[in-house]
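All protein chains but one are shown in place.
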Amino acid sequence: MVQIAADALGCQVKPGGLSGTPSHTAYHPRWYRERVSTYWWLWKWRYLKFVLRELSSVPVAYFVTLTLVQVHALSDGPQAYADFQRWMTHPVFLTLNAISFLFVLFHTVTWFNLAPRAIVVRLRGKRVPEFLIAGSNYAAWLVISAAVAWLILRS
Amino acid sequence: MDISSHDVLIIGGGGAGLRAAIAVAEVNPRLNVAVISKVYPMRSHTVSAEGGAAAVIKTGDTLDDHAYDTISGGDWLCDQDAVEAFVQEAPEELLRLEHWGCPWSRDPDGHIAVRAFGGMKKERTWFAADKTGFHMLHTLFQTTLKYTAIARYDEWFVTKLLVDDNRVQGVVAIEIMSGKIQAITAKAVILCTGGCGRVFPFTTNANIKNGDGMALAYRAGAPLKDMEFVQYHPTGLPFTGILITEAARAEGGYMLNKDGYRYLQDYNLGTPQPKPVLRSMELGPRDRLCQAFVKEMEKGRTIKGPYGDVVHLDVRHLGEKLINTKLPFVRELCLKYQNIDPVKELIPVRPVVHYMMGGVSTNIHGATPLAGLYAAGEVACVSINGANRLGSNSLPELLVFGARAGRAAAEFASTQKESNGIILSQALDETKRVEAQFLEKTGGRERIATLREEMQKAMENGAGIYRTHSSLAEAAAKLRELQERFPSITLDDRSRTFNTELTAAVELGFMLDVGEAIVQSALHRTESRGAHQRTDYPKRDDEKFLAHTLIYRNADGSTHGDYLPVTITRWPPGERVYGQPAQAAQAKGG
Amino acid sequence: MAKKPIEPFLWGLFSAGGVVAALLIPVHLFLFGLAFPLGWLTPPGYESLRALASHPLARIYLFVLCSFSLFHWAHRFRYTLYDGLQIKHLNEVITVFCYGGALAGTAAAGYLLWGLR
Partner (left out) sequence: MAETIKLEVTRYAPERHQAPTSQSFEVPYRKDWVVLDALNYIKDNLDGSLSYRWSCRMGICGSCGMMVNGEPKLTCATFLSKYAPGPVRVEPLRYFPVVRDLIIEMTDFMAKLRSVKPWIIREEEKPLSEGEYLQTPEQLDTYKQFSMCINCMLCYAACPVYGLDPLFSGPAAIALAQRYNLDSRDQGAEERMGILSQHAGIWGCTFVGECTRVCPKHVDPAGAIQQYKLTAAKEWFKSLLMPWGAK
């Protein structure tokens, strides 16, 4: 009946839309969509900090490479190792190492601060506050660092 | 013109509308049901209810107690069969919501927790922290997502009900996003459009509460019932209307006039004591507090603020510690939305319109006298709220009567044939009207905001906390004048894309009609009862007015009234004497 | 068995690597990269260091440190390239470069540490 009348009036009848919605909102005027700039991470200090945090992974890879070279030198004998040690005193490497060290520290701090958000610990039904978890992370870090340093320096 | 059709169409995506939709989908999954709403459903005003929802669940409480509290609180204007059905079904409805995932607050043993609420003799208010309405609405909304049978028209604005053959057969609506105006036909329509607080200048109600549904039904020929009963809350923030809960006074807050004087002692509300005393001074019933405010204002002892007169709520003496532990939400609201720190500053407050007891007249199945039209929620008047709603009864009402209306509409729709074609020409007429009156109109110079402000002021002055024949007559005249000026409003915005000025204009038209219904109903009722206080008729008059007011709109725009007897089953009208339990029941909830 | 998504595995390695890197790299880098070259501390002698490093536990330790850290790098670097430079269309190349690099580094670490005497 509706259909007949609709035809008479030149209307178009749509069957009741199913779930979702698109059929009702399909009729849209032009929207404006802004393209995100490639340099979005320069917009805000906080975005930049995020990108720097992610880039801390590069110094991590650099450290691994360095360590592997060091192991290689170790197994090549005293002369090779002495050479390795000499390179390390070169200003280029010193600068690289210093920057990397800062990045790695940045990684450590952000990692420990963020970890409690992912790991929820509950004691007797209550969530352990984040600073306690972060605190225990830092404590573990200090203990482990001290142990590693002691092992290396002792030998 | 595009047309879509459904078996059941629900107008409104608040608590009542969503509950109705699920009810239809469950009764008969083959029915094609749609929810149309001018805002995305989870933006509906149900979201802002804080306090809680009443239903009998604990041992020691009985259905009769809940019914009695409701009826006496409503000053015996409730239909008692409706109240009985309501208290009976409220617990299972709230339980059902629990099963759907509503995060109700719990006792340590895992059972639902309940708390005390104004006007309830027993503890029976279920709550989800201080965001009960929010959690209920989101639970309902998310649950509807599960039903593929429920279609949604989000951000579509209904402008007219299509009636033919004495039967409601659909609506005309604007797709706000595109400006497209189209007909949506249905075998049954359920109105769930919420209240009309925005008719008044100071209200706790959101921007979307413009009485749309009341006006839609009224214009379609259905009567509105008990529209004179408008509930005020004594402590709202001026301008924003944000509600400051009773708790602020229960903890020992003072109400001060411009001289810093606890003025309530002048209004037979007891004498100031060092500690708060139940049912005295600041803890007196809400309507009495509102009335005292008006008297203070008349005496010129209120404070003039940028948004009109206010008094002060003082909680500074309670100290920061107590405020932070006992009234954190009060402080948060003041700080976040009014830039006032109650620890250090006085809070300006005034009575604000909170809830509409009246609405589209329905029976206990949510059916209106107009075939095919149903209503539920604040827009409807089933008559469980009588002359005064009890706090925390409204949320369960949405569920109980939303579900009932859904079931009834589903049943009705199953027996109907497709709607007839004549309504389509009506729909085309409506489209032309909207276009001619607003979008393509030339000339005219009235601004929407101006008319709206004048209307709100007229309502406050004429049909506020206290009414008299002359104040009401004055308001009626003003509303007439505004109705006449309305056709010459002009829009700055002629765009079809998301034109919120267009919807505001249509809403203004709705509000003018609803305002008129309120004023006319109030003129007819020459007695004082519950929220309707006539200084020229200060007594309750059961002889003449133990009856519901019905108001109809005639074809020529004039109105006529009628009365409907109140259904009394087991609780004969009692006297409300101040200090008696009945009076305590008068205190209304948030 | 149904095809398992690989993402959780890669993310697991990334996280493990993140923990390892956060806990251990600072002290290593500080000692070998700054303190010893700059003469703030006396480095251990060649022989004793070699002895220490070739202890089976130390080899495992170094292997884990290197491999996990590399997978940590691979994952992060891959996403940084995606988001920072918006070159998602180079998906395959990036994936091969990052995880391939980590795999190669892991193999190298295994070879070197195995051969350490």
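In order of appearance the chains are A, B and C, and numbering begins at 1 in each one.
The rule is short, and it goes like this: a contact is a pair of C-beta atoms (placed from the backbone, for glycine too) under 8 Å apart; a residue touches a chain by one contact, two chains touch by 3 or more.
Because the structure is predicted, anything quoted here is derived from the model rather than measured.
Among the chains on display, the ones the left-out chain touches in the entire complex are A, B, C.
Within the full complex, the residue among B:62, B:142, B:324 or B:535 touching the omitted chain is B:142. The residue touching the chain not shown here, chosen from B:11, B:47, B:313 or B:455, is B:47.
Residue-wise, the contact with the chain that is not shown comes from B:492, picked out of B:492, B:543 or B:556.
When the missing chain is restored to the complex, the residue among B:171, B:333 or B:424 that touches it is B:333. The set of subunit C residues touching the chain not shown comprises 1, 4-5, 7-9, 11-12, 15, 76, 79, 82-83, 86, 88.
For subunit A, the residues in touch with the chain missing from this view are 20-22, 25, 28-34, 36, 40-41, 43-44, 46-47, 50, 54, 114, 117-120, 122, 125-127.
Within subunit B, the residues in touch with the undisplayed chain are 39-40, 42-45, 47-48, 92, 95-96, 98-101, 103-112, 131, 134-135, 138, 142-143, 145-146, 154, 177, 206-208, 239-242, 306, 333, 336-340, 447-449, 491-501.
Note that only the chains that are shown with their structure count from here on.
If each chain is reduced to the centroid of its CA atoms, subunit A and subunit B end up 49 Å from each other. With centres taken as mean Cα positions, subunit C sits 64 Å from subunit B.
In whole angstrom, the spacing between the mean C-alpha positions of subunit A and subunit C is 16.
Residues 17-19, 21-34, 36-38, 41, 43-44, 46-53, 62, 65-66, 69-70, 72-73, 75-77, 79-80, 83-86, 101, 105, 108-109, 112-113, 115-117 of subunit C are the ones that touch subunit A when the two sit in their complex. Of all residues in subunit A, those touching subunit C in their complex are 36, 38, 41, 51, 54-58, 60-61, 63-68, 70-72, 74-75, 78, 81-82, 85, 88-89, 93-94, 97-98, 100-101, 104-105, 107-108, 111-112, 115, 140-141, 144-145, 148-149, 151-153, 155.
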